[in-house]
Every structure is written in C-alpha cells, then in structure tokens.
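Every protein chain but one is kept in place in this view of the complex.
Going by the order they are written in, the chains are A and B; count residues from 1 in each one.
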Amino acid sequence: MKKFLAIVLGIMMIFCCGLVACDNGEIGGEPVDDLDPETHVKISFMHMWSEHAVVFEDLIDDFEKEHTNIEVEISITPYNQIEQVLQAAYISDTLPNVYTFYTHYMNPLVSSSDGVMAGTLNSLHDEIVDWFIQPDSWEMGNLKGNYYSVPFRVTGELVFYNQTIFEEKGWEAPTTFEEFEALMDAIMADGQYTALAAGGKEDQITYLINAMSLFAAVLDGSVEEPGYQVGRLEPDEDTSISERIYEKVKGWVEQDYFGKGAIAVSKQGAIKEFTSREAAMVFANVNNLGDISSIMPNDEIGAFAIPAPAAIADQVKYVYGGYDGLSYNPGASEDERAASLMLIKYLVSDEVQQILADRTQSIIVNKNVTYHDPTYEAFAEEYKYVGAYSTGIDYMTGTHSAGNNSIMTSYLSGTSGQTAKQIIDLISDNVYADMQDPLINNPPVDWYPRQNPKKDFDQSWLN
Amino acid sequence: MPDTNLATISAERPKKIKRMTSKTQRMIGTIILWIIMLLLTIMVIYPLLFVLSTSFKEYAEFLDKPFSLSLKHPENYVKAWVDGHFSVYFFNSVLVTGTTVIAKVFMSALVAYCIAVLKIRGYKAVIVVIMSTMFFTGEITGIPTFLLVRELHLLDSIWALILPGLLSPAGLGALLGMGYAKKIPRELHEAALLDGAGVLGIFWYLDLRLMIPMLTFIAIQTFTSSWSDFFWPLITITTNESAKTLPLGLINFQSQNNSNYGVLCAGLCIMTVPIILLYCFLSKYFIEGVAAGAVKG
Partner (left out) sequence: MINVKSFQKRANIIGWLLMIPTILGILLFIIYPVVFSFIMSFTNWKFVFVNVDFIGGENYKWLFSDAGSQFWTSVWTSIKFTFISTAIQTFLGFLLAYVLYNMHPKAQAVYKVLIYIPVLLPAAVVSVMWVFIFEPNVGLVDVLLSYIGIDNPPLWLVDDDIALGTVIFVNTWQYLGFTTIVYFIAMNAISRDVLEGATIDGAGRGMLLWRFVLPLTWSSTSINLLLSIMGGLKSFDLFYLFTNGTGDHGLYVVGLFIWRTAYKFKTFCRAVTMSIVLSLIIAAISLTINYVLGKTEDKIDA
C-alpha cells in the first residue's frame, strides 16, 4: 500500500513539473506593417463595457465591413473581474488578441508576467500620438521605456456642483485652489448644505491629499525629476509640506466638510446626498451625469477639476483618474498581431471616437471629437487634465503598501491616534518594503535620488 | 402520534398548583417566543423584499427611496432576461447544477453506506481523508485543477464546469451522510441480511431510502453552492459566451459607474427564485425522520 502511494505521488510530481515546464513565454515583436488584404485572420476582442455592448457590436461590424479579411469575435468581462480573467486566459492560451485594461495600471500585467501578456506599442505611439488631446496620457502606460497600452477612454472623477444652488447663493465655481477652499468655507458657513459630499469608504477624500501633493510637486519642481516620473523619487527628511496637506484635509473631515460620517460613506451614498440636495458638491464620474440629471431635472449640474494654487492655476488641475486602454497579445501570430494593431488604431480614430462620444456619453481621448451637449463639452475641457504630469510607475506594490489607504483613512477619521508625520513615514516605509521585495520586484528597486534642489514657493494656500 | 406537541404534554402534569404557575410562565414564554419569531421573520423577509422591490425600480427611484416598496418597472426583468442572454445562461446553469447534484448526492450516499454501515476495512482512515479534503482552501486546489482541466483541453467549454462537478469529492455531503447513516438501527440491516439481501441490495432497497431526508438536504446544499458558484466559471469560461452560467451573466450588469441596480436585482431574483422554489418543494422530505416508523414496532 505504502509503495503504491509512493509511486502515485512520484508520478504526480513528475506530472506537475511537466506542467510547469511545458509553458513557453514566446512573444513576437510589435508589427509595423498593416495586414496583407489577401490574408484572412480571425481575432478576438475583449472589452469591459457591458452597458455599451450594442455600440461595440456595431463598431466591430463596421470594422469587419471595412476589412473583409478580418473577423473579430467579441467577449465581455466586467471591469472588476477583468484582471483575473486576463491572467486565467493567458494561462489557458485564450488571451484575447485585443483587450481593454487600464493605461494607468499596466504594471500588474506587464511586470508580473515579464511582458508576455501585453505587447509593446512604441512605433504606434510615434505614429498616432498627436491624435490625442492629452499626449501625456500615454506616459501612464510607459514602463521601463516601452508603451504597453493605448489610452482609449477617460475614466476619472470631477467635482460636480449644483449650479442652481450656486446661483441662488451667489457662489461661483472656483478657478484657483484658494477660491476652492474659500468656496467650501462659504458653503459651510452658510450652514444649509454639506460642502462636498465624498465617498470616504472608497477613498474619495484622499483625492484631495493627492491633488495638493501634485500641486506642491509642480511648485517645488519635483515633477521635472526623473525619479518622480518613474514614481520613486526619494522622500525628503523634511516632510513639513506633506504634513500640512494631511492636517488640512483632516481638519476638513473633523468639521464635516464632506458630510457626517463621510469616512464610511460609499460613492453611491455621496451621490445620494447630492441628488437629495443635502450637499452642494460631490465627487463623481462623468458616467454618473446621466443618472444624476435624470434624478434632479430642475437643477443645472456643472463640474470642475480640483484647481491649483493661483501661481500655477493655468498650468495644472487635478482629476482623480486614468484611462481605459487597449492592449494586444504579443504571443499571437504575426498576422493576428498586425490585425490587432489595425483594430486598435481603428478604435481611436476620429470617426469611431466621435461615434463613441455620441452614443456612449463618455469623454473620449481623440482631440478632433466634438460634443453636441454643452455640458459634456465643458466636462471634456476639465478632463483634459487627466494624465498631465503622469508617472509611469516602474515597480510593483504589494503586501505592505496595500494597507496604505487604510492607514490614511484611520488617520483622517482620527482613530489611529498617529500624527501626520508618523503616517507619512509609515506610508513611504511600506512602499520601500515592497520596492525591495525581490519576489515582487526583480531585481529590487531603490529610491531615485533628487537631481536638483527643491524650489521655494509661496505656501500661503496651505494655511 | 408523530406530531405530539411537547407543550401539551407538559401541561398535563398532575400537580394542580404547579400547573397554575407553569401556565402563566408558559404564556410569558410563548409571548416572548412569538416576539422573537416575529423579529426573525422580519429580519429574513425584509432584506429579501429590499432586493425584490429594488428589482422593480429605476435608478432614480432607488436612490431617492431605497427602502420603499415598489412594483413600477417590471420591464427590468425583460431587460435582464433578454439583454442579459439569460436563457442560455439559465440552461447552462441547470445542466451543470443538475449533474453536480446527482453525482454528489449519490457519491455521498455511497461513502456514507460504505463507512457507516459496511464499515469497510480501513474506514477510519477514509474518514480522516475525507475530513481532510475540507481543510484545503480554494487557493490550493483552484489553480492546479485549472491546469489539469487545461491539459484535458476542456477550458472555455461547459465540460470545464461539469467534470469537476461530477468527480470532485463530496466532503461535506459524505460527513453529513455518515452522521445520519450511523443512526440507522442495526436490527434493520440484520433483518435485511436474513432476508437474503446482498451488499448492493441493502444499499439500494434499505439505506438509500432511509437516508432520503439527509440526502435531500445534501442535494439542496450542493444545489445552492453549485448554482451560485462564481469563481470557477469566471476563470475557466473566459471568452465562450455560450458556455457561461447565471452568476457570470449577473456580473455583466455591474459596470464601473453605470449603476443599474434595478436590472441587477431583477437578475438576482431570477437566479434566486428557482432555489427557493426547489427548497419549498423538497423541505417536506426532511421531516420524515428515520426512526419515525421503522423501528417503533
């Protein structure tokens, strides 16, 4: 009996090792030429917009009519499952030829798979980058010098405000950070509304910390640092500016600027506060606009990106967000890869992007698109800032920094009892621990020292 | 008298004075009991009503009055069924769940019989092995099984769902079955043996039938977990729309910012109703306890 078991186990072990060994990560390079019109190919396309399934079916039909030699099979996986599904598909050799993922979040696919899941797009970048409103958006998907994702659709969150209330009360949408703060103070002083409803449970309050940190980085010249651009500029000993940012936001939380219990509110809860006219402003996505205006048909809705301090207000604004992007499977045959790139190019072309803007009410990346609805036009103007000063973070985060949002939340809600300084140090220690983890980052990466000294700037907006 | 009420029995106690106090005590007890049962009812029913009434709401209405009752938008169901391709998914779910339930119930019964009744050689070791199958988390078994199914070239087809359903060991079912089969009186087996029944005969004519209450329960348990299994279909059926099951169809209604809770809840109701109906239908078999009639005489 024991002998028998030993033999079975032995066979299994060999089998297991065989399974591991038989995988090969062969990848082809980026195809440059279009597919020969005589060659017939079948490619697969996976997207994540179940709500726009019909639009995509129509678009793909048009593509197939235009290129009769290419057949495209569509499948849909929702946004919150697509990461796992793509990985499973890769392992089972069914990775779609073209798939949607996030331009600002390519790291998990690229780093953990050593580049076998997403192909490089460097020559395509050079070819079509001036089609884009925000060429910097490509940099979000730039990892170690290669582009892996074509930005396709903006996804980000603006501050929505109720114009009707604003007119009644004589408030105005802010153009500088100073005005933004004064506006929130005025709304709170008025007492009738919550200033800015935010889903703290889904980290919306931390957007403000991110925004102010970006402004400080622009002001002190950090954004020019190569270390900043790869997301690992060495943190300074002196964290006084960051501390002031943290303390400022915490002060707002304590005074209920974001509503009662905002730290536990979900995004839906925040929108509810806005639509029931308890809040004058809310963080929301452009895709929420349709729902919101159908609930409050008598109110005009406007939106703005978080504005920067007066000194740089015309150069930068902050929008929390990134891009849904398109990538292709580099392991496919050369013909399939050529067809894949043709499909990607088609999806970001003027006419297709125009159709998407008209039919899906989303904000689009192509600069030649026009919006028929003035509200969307105004929104698009604000969304232009998504990806400005963007960084292509060139390392993976993991176990340690995964808790950073939780640390921030408990700081903001006052339950952790730690000072801003302690929180800031803890967060960068966690990031460093992940950077040094040889399993997550191989080889381990280190902080990137600052090249030029910080510039001085007027800090009055932090008071 | 299988339905004798214990309360009536205790009321018939002989001592007169004691009866008085116990009567008031009993009344207070009954009232408290009913309050508790009422609360329990509300706690179970209300969340269900919440999902049900949400399934009849548009987003605006839902956001405005999430906890109100409504029947305004039955078209959510049409949307869920037609736009969500639910007819295909429903069929697949029935197929996968059906085969899984039959296989698991039969296997549980067999294991329970072999171990608790036949006490085959080395049955103690088998119990430990079966119990140990339940120690392992999905992370251990999931990916290797996935690779195994890949080697069999079954990924992205409905066989990837059916095969593990047919063969994966029924740990929970076997344990429950064993506990139940142990209670079957030995006299019954001895009598059957004297009547000349064989090993298989005893299983088929005696134990399988006597185990029906527990087997029904195992069937429902398997049905529930297989019917709402989400993770395994998610990674095995990646691109083949015609092999997807209901839980996968359901997540198609969840999109990042488009919050169509009405249709989502309609889909949830479509998915949940068959389980509840099945349970209502089968639950009457639970009550037929083993000992109810078989050994009385």
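A few notes on this one:
Just so it is clear, contacts are C-beta pairs under 8 Å (C-beta built on N, C-alpha and C of every residue); 3 or more make two chains touch, one makes a residue touch a chain.
Treat the numbers as computed from the prediction; the structure is a model and nothing was measured.
In the entire assembly, the chain absent from the figure touches the shown chains A, B. When the whole complex is considered, the residue among A:28, A:135, A:235 or A:398 that touches the unshown chain is A:398.
Among B:60, B:95, B:172 or B:188, only B:172 touches the chain left out of the display.
Counting over the whole complex, chain A has residues 8-9, 12-13, 15-17, 19-20, 23, 25, 83-84, 87, 90-91, 108, 112-114, 116-117, 200-202, 259-266, 268-269, 272-273, 396-400, 402-403, 405-406, 409-410, 413, 415, 433, 437, 439-440, 442 touching the chain that is not drawn. Although one chain is not drawn, its touching partners on chain B can still be listed: residues 1-7, 9-10, 13, 33, 37, 40-41, 43-45, 47-48, 50-51, 66-67, 107, 110-111, 113-114, 118-121, 126, 129-145, 147-148, 164, 167-170, 172, 174-176, 179-180, 182-183, 193-194, 198-200, 203, 213-214, 217, 220-221, 224, 227-228, 230, 247, 250-251, 261, 264-265, 268, 271-272, 275-276, 279-280, 283-284, 286-292, 295-296.
Definition applied: only the chains that are shown with their structure count from here on.
The distance from the centre of chain A to the centre of chain B, with each centre set as the mean of the Cα atoms, comes to 41 Å.
Of all residues in chain A, only 16, 19, 44, 46, 48-51, 53, 73, 75-81, 84-85, 88-89, 91-94, 96, 155, 268, 271-272, 275-276, 285-288, 291, 294-295 touch chain B in the complex they form.
The touching residues of chain B, when paired with chain A in their complex, are 59-60, 63-64, 83, 144, 146-147, 150-151, 155-156, 234-236, 238-241, 251-260.
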